[in-house]
Every structure is written in structure tokens, then in C-alpha cells.
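First the structure, which I've put down as C-alpha cells, then a few questions once you've had a look.
Yeah, one chain of the complex is gone here, protein chain that is, but the others are all in their spots.
The block that comes next holds chain A.
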Amino acid sequence: MFSLVAFIPRAVQQGVPLLLGSTGETITEKSGNLNLGIPGVMYVGAISGVIGSFFYEQSVPSGQLNGFLAIFIPLICALIGSFLMGLLYCFLTVSLRANQNVTGLAMTTFGIGFGNFFGGSLIKLAGADVPSISLSATSAYFSKSLPFASKTGWFGKVFLSYGFLAYVAIIIALICAYVLKKTRVGLHLRAVGEDPAAADAAGIDVKKYKYVSTCLGCMIAGLGGLYYVMDYACGVWSNDAFGDRGWLAIALVIFTIWKPDIGILSSILFGGLYILYLYLPSGTHTEYKELYKMIPYIVTLVVLVITSMRNKKEDQPPKSLGTNYFREER
């Protein structure tokens, strides 16, 4: 039987990595950088967290994990890993002015390879007989919900049953939306993405804005990877399990017309659409399931068609998206 109270939490859990990924990508794109490396960045964020927590779990006797460190170490590792990815992307595209699409795609390939390589190494180290590592002790801290959540019935299930990163994701999205809309920093960032030459002439440090927003965006996206493995997947890392969520996060950026606050509900919608195939009757025809998995992408295409038909200037991608800026170019 289909139950909404059971469905919504699952959709939210699917949606959180997408929300973090798309929020990160949105503020990156607002600076004019089209970072197609986001899937790789999220992958690196996830594996970095896994590496950190793996070695922490190994170094202390089981059952004696310090709650703070169990969260802090993977968190910092994920942030550093994805930050370095962002730095690499900026160095290539902003400082060296390499083509953004090529750089991004290369980084996705690199990130997935990086993740699978170290994932594989850890699996060997752990010496497990299944091709995965289980970090259930760490995961327990990540997915811990409020103690009274289970006592509040359907309300607790729908709103309170998630690990802290889910709420962090929503807060980050709200902060990003506020900064973009209401503050000077947001105004400057949007200007850089629209027309870097105009922003430069107005005295804005274009390079700084591109670097900071892209690296910050990557760190936020990296958290998405961390959430996926530590909370959603219950601390189980297996190679390639992350799937195409990174691409879905990029699609979500278009779906939300570059607005992180719209991203909150849209990511849950996308999360729901992503797992809808489990609920739709397909009988013995498993190929239908594959068709249902296309739904989020089709919805994105529809949104693209609608926004370009409405042709409202504010809903278009940042004008200089995908192009590099060089002040003395003639």
C-alpha cells in the first residue's frame, strides 16, 4: 500500500544530496563558472569522508567512538577533499582560462576514478568478503534524529526523522538564497556571472569572487556526497553506488532557475521522482522501471522549454555562464 507518510521521508532522504549539490552548483554558476565536475566533486566529498571515518574507526577500539570526533573528522575530510577539487577547477579555468566544459567533465571522470580507487583500497584494507565497507558506527552519529521524533507520530516522521545534515542542507540553501538576493556580496556575485567585464569596471574583484564561490560551492556539494554515504546509505560505501545523483543535481539547478530557496522543495520533488519507479506498478516488466527513472530528467527538459518560452530575462542562466574572463582581451 502506498503511504504518503512513508514516502515523504524517503523522498527527502533522496533529495538532500541533490539539494546540497544543486545549492553548491547554483552559487558556482552565479559566478559564471559552469562546473560540470560536480558529480566528481560529490564523489570525492563522499570518499574523503569515508577515508577519514575509516581510519578513525580503525584507530579506536570498537564501541568507544567519541561522538564529536566521529562527526567532525569525516566532515572536515569531506570539506577539504571537495575544496581541493574546487581549487583545481578554479586554477584551471580562472587562472589558466582552460575551457570550462572540458575541465568539468575531466574532473567528473577524475573524481569518480579517485573515489573508486580509494574505495577499492579501503575495501582491501578492511579485508571484508563483500565489495563494500561498512561504517555503521559513524553512520549512527550522522543519522541520529531528535530523541522525541519517534514519539510525535506522522509529524515526527515527516519533519523530524532526519540526520542533522538534512537540516544543515536546508539552512545552507536559505542562507545562499538570502545572500544572493539581499546582500552586496550577492549583488556582486550575480554581476560577475552576468557580465564580468561590467563587474570588473565597477571595481569588483572578479577572480576573487569566482574562486571563493566555486570553492564554497564545491564544499557544499561535497557535503551532499557525505550525506549520501553516511546517512542515506547507512555508512556503507561501495564503488559506483552514488550513481547519477551528481548530474541530477546539475539538472536541479536549471529546474530551480538558479534559486537555492526553490531548491528545497524541488529537491524533495526530484528525490520523490527519482524513487517513484519503486512505487509505480510495473509488474514483471522491469524495463518500465528504467523508463520511470527518466522522469526527473524529462521534468527538467520541460522546465527548460517553459523558461525559454516565457523568455523572462531574470529566469535565464547567468549570461556569461561557461565563458572565462580576461580583462585585457581585445
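Here is the rule we use: a contact is a pair of C-beta atoms (placed from the backbone, for glycine too) under 8 Å apart; a residue touches a chain by one contact, two chains touch by 3 or more; residues count from 1.
Just so we're on the same page, contacts and distances are computed from a predicted model.
K.L.:
Have a look at "Aliphatic amidase expression-regulating protein", "Cbb3-type cytochrome c oxidase subunit I", "Chemotaxis protein CheW" or "Simple sugar transport system ATP-binding protein" and point out the UniProt protein name belonging to the hidden chain.
P.N.:
"Simple sugar transport system ATP-binding protein"
K.L.:
Which one touches the absent chain: A:Arg97, A:His285 or A:Lys319?
P.N.:
In the complete complex, the chain left out is touched by residue A:Lys319.
K.L.:
For the chain not shown, which residue from A:Ala126, A:Ile204 or A:Ile262 touches it across the whole complex?
P.N.:
That would be A:Ile204, which touches the missing chain.
K.L.:
With respect to the chain omitted from the figure, which of A:Leu174, A:Leu187 or A:Leu304 is a touching residue?
P.N.:
Selected residue, touching the omitted chain: A:Leu187.
K.L.:
Residue by residue, what part of chain A touches the chain that was omitted?
P.N.:
182-184, 187-188, 190-191, 194-195, 197-205, 313-314, 316, 319, 327-328, 330
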